[in-house]
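One structure is given below, represented as structure tokens, and several questions about it will come after.
Of the protein chains in this complex, one is absent; all others appear in place.
The block that comes next holds subunit A.
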């Protein structure tokens, strides 16, 4: 996650102590239903959705961390829930397409 943070020039919103975590795949999506069906355990979730449902979804699909794209930042309630769940949250100004492209080029794949 340290490498991903650097590559996406991302801010850490919570879970700075958990950035040693490794992600095994990536999934970029702005639809909850699709993420539920296609994201795999251990993945990094990249999304523009900032409501509390994205944290519940990440828990359900066992995502290891979330990167919010397009400069979006979730509210305090969302960050608080992620903190409780031990889920690192990052935020980048890059678009979803660019963020996924950079990580794909660096070797991260869909599962």
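Observations, loosely collected:
Criterion: a contact is a pair of C-beta atoms (placed from the backbone, for glycine too) under 8 Å apart; a residue touches a chain by one contact, two chains touch by 3 or more; residues count from 1.
Everything that follows uses one rule, which is that contacts and distances are computed from a predicted model.
Entry comment: the absent subunit's protein name, as recorded by UniProt, is "Anti-sigma regulatory factor, serine/threonine protein kinase", drawn from "Molybdopterin-binding protein", "Hydrogenase maturation protease", "Sorbitol/mannitol transport system permease protein" or "Anti-sigma regulatory factor, serine/threonine protein kinase". When the missing chain is restored to the complex, the residue among A:3, A:16 or A:36 that touches it is A:36. Set against the missing chain, the residues A:11, A:59 or A:93 yield one that touches it, A:59.
Subunit A meets the missing chain through residues 30-34, 36-37, 47, 49, 51-54, 56-57, 59-60, 77.
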